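With one protein chain held back, the other chains of the complex are shown just where they sit.
Chain naming follows the written order as A, B and C, and within any one chain the residues start at number 1.
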Amino acid sequence: MQEYLIIIVSAVLINNIVLSQFLGICPFLGVSKKLSSSLGMGGAVSFVLVLSGAITWVVRHYILVPFDIGYMQTVAFILIIASLVQFVEMVMRKFTPPLYKALGIYLPLITTNCAVLGVAIINVQKDFSFGKAMTHSLAHSAGFTLALVLMSGIRERMEDADIPESMQGTPIALVIAALMSISFLGFSGLI
Amino acid sequence: MSLMQEFTKGIIKENPLFRLVLGTCPALAVTTSVENGLGMGAAFTGVLLASNIAISLMRSIIPASVRIPAYVVIIASFVTMTDQLMHAFTPSLYKALGIFIPLIVVNCIILGRAEAFASRNSVLPSIMDALGMGLGFTIALGLVSAFREVLGAGSFLGIQILPESIPAILMILPPGGFITLGCLLALLNKLQKKYAW
Amino acid sequence: MGDIIKLGLFLMMVAAVAGLGVGYVNIKAAPLIEKQILEEKIRSFKEVYPEGDKVENETAKYLTAPDKILKEVNIAYKNGTPAGVLYLAETKGYAGPVTILAGFDQASGKITAVKVLNQTETPGLGAKAKDPAFQNRYKGKDSAVALEVSKTPPTKENQIQAITASTITSKAVTKGVNAAREHFVATFGATKQVKTGTVQ
Partner (left out) sequence: MLIAVISLAVMGGLFGIILGIAGKKFAVEVDPRVEELLNFMPGANCGACGMAGCGAFAEAIVAGEVNPRLCAPGGASLYEKIAAIMGTDVSSYEERKVAQLLCQGGFEQSKMLYEYKGVHDCHLALANFKGPKACNYGCVRMGNCSRVCPFGAIQMGSDGLPVINFYLCTGCNKCVVECPQQILQLVGVSRQVHVRCLNTDKGKDARPICTTACIKCKLCEKNCPEDAVHVVPFGNGTVALVDYEKCTNCGICAAKCPTKAIQKNAAISEEVLREIGIPKDEEPGCQSCGVCKPL
């Protein structure tokens, strides 16, 4: 049990997927303008991340390793993730159209979300058992959503702050992300 | 748009990193040294070129509803090939880039260009577009990594410039990446306001 | 129904072609990659134990139980006779695992050299462990006595000066070296006494 706790804490706080491993920055900058769309995005990414963590682990364990075609890993993983995202997109368009509209262009971008593939690859590098891989994926998706929600909280306040003309928009978002990642650096000595 | 315009638009007008703010994941993480940045830029351009050509060749036979998985599989196979070739022939660069070579697959620019451009235009414009975007991205990576290496490690392409004590190690750490890109974007906004209307 | 099959077939075809391409490249590149890894290994063995001409991986013989720290035991031969022992050890550093290679000379019982293979410590601080300056501090230390890390310049023989502002990393490397040292003394130490005559 203790190991699981370490995985969760290290994934959410210490090497947070966005703020210290740099994975998943594109949607992080793009969607974090409004709290509602970032929550929706966090949910969608978490769903895809956990599901893809499971499938990629199974595929690797029962297909890639026994047949010793490890080099196919990237292609196989990305195929799984892309199909999963397409599936999620169809489900969301059918059952939650407002959320689908809010996410708009950023939904297909989840396929290119480095965080999803990054977590799958880290699962492989760390050679986790299925349970650990699941907790790891869940913890990272929680970390991603946490960073996204924190960011959108701050950016919503940015609307009425008077930022110099050229800093508005993405530059100020990057500087905020820098400050957040400095604060997350503080956790690195935790374990 | 003439071919030349396709090429030049990727460098300044629609620079993938500075204007479209795509591909930030590798841009922030790999650019701790100029050599890594340029190495990543070169690998990226190679993959983008190959995938743009392949996708624009196949654009008529790809059914619309499975186009994203199809594009992504093509891109992934090119990346794996580059990954293998780099592992075999340029081990030092391969070691430096580490996890970020497989992550070229999920680089938003390649899928973005495939979706927005290669799937709608014929091969030649796609080649020019890929070269332009690749060059624009490499220049952007070079710029960011130059800033970070000089400020963070006090060296440029490995040659020590600033004395050992001065460099701010923060620039090499993740926050440094965010700050450098943020300030560069702000600078470009300022310049863009002054010169173009 | 028809176009579902068409979609399936198309994706299958694309995946197959991709598999073909990647497989072909892999066949071409795999041997080269193996060669690279092997070269890398031999180069680091050479660095840690210069005199040895041939290195055998005898982990099975020496590591009965899977050790938490020691991962590999390699014996370096000098024209036929085992002369040096190279340990591959992995300890927990500040930000992640630190893998080191520690070389011991069977004759003198001293540490020939220590090399940090890979680490994910913070650049500029912990990452300084892989600089020769820090690694040479282990050179020539006797294996008989346990090593300790000291913040100040070493007063006693068995003290290693830590890297400034990254004692955790220095402790991690020292822990690895100590683990290798204990194994060396336990398994090879005895031969030092018994075969002092011939080996000298």
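Everything below uses one rule, namely that a contact is a pair of C-beta atoms (placed from the backbone, for glycine too) under 8 Å apart; a residue touches a chain by one contact, two chains touch by 3 or more.
The structure presented is a predicted model; accordingly, all values stated were derived computationally and were not measured.
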Answer for the absent chain's shown contacts is A, B, C
Missing-chain contact, candidates A:L39, A:I69 or A:V149, resolves to A:I69
With the missing chain put back, which residues of chain B would touch it? List them for me. 13-14, 19-21, 65-66, 69, 73, 116, 120, 185, 189, 197
Where does chain C touch the missing chain, residue by residue? 3-16, 18-20, 22-24, 26-27
Extract the touching residues of chain A with respect to the undisplayed chain. 59, 63, 67, 69, 71-72, 75-76, 79-80, 83, 86-87, 90-91, 93-94, 97, 104-105, 168-170
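Following the convention adopted for this analysis, only the chains that are shown with their structure count from here on.
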For the interfaces B-C and A-B, which has the higher count of C-beta pairs in contact? A-B
Taking each chain's centre as the mean of its CA atoms, how far is chain A from chain C in angstrom? 34
What whole-Å value do you get for the distance between chain B and chain C if each is reduced to the mean of its CA atoms? 34
Where the centres are mean C-alpha positions, what is the separation of chain A from chain B, in Å? 20
Contacts with 2+ other chains: residues of chain C: 15, 18-19, 22, 26, 30, 122
Two or more partner chains touched - positions in chain A: 71-72, 75, 79
State the interface residues of chain C toward chain A in the complex, per the touch definition above. 15, 18-19, 22-23, 26, 30, 94-95, 122
Chain A contacts chain B in the complex at 19-26, 29-30, 71-72, 74-75, 78-79, 81-83, 85-86, 108-109, 111-114, 116-118, 121, 164-168, 170-175, 177-179, 181-182, 185
Residues on chain A engaged by chain C in the complex (per definition of touch): 69, 71-72, 75, 79, 188-189
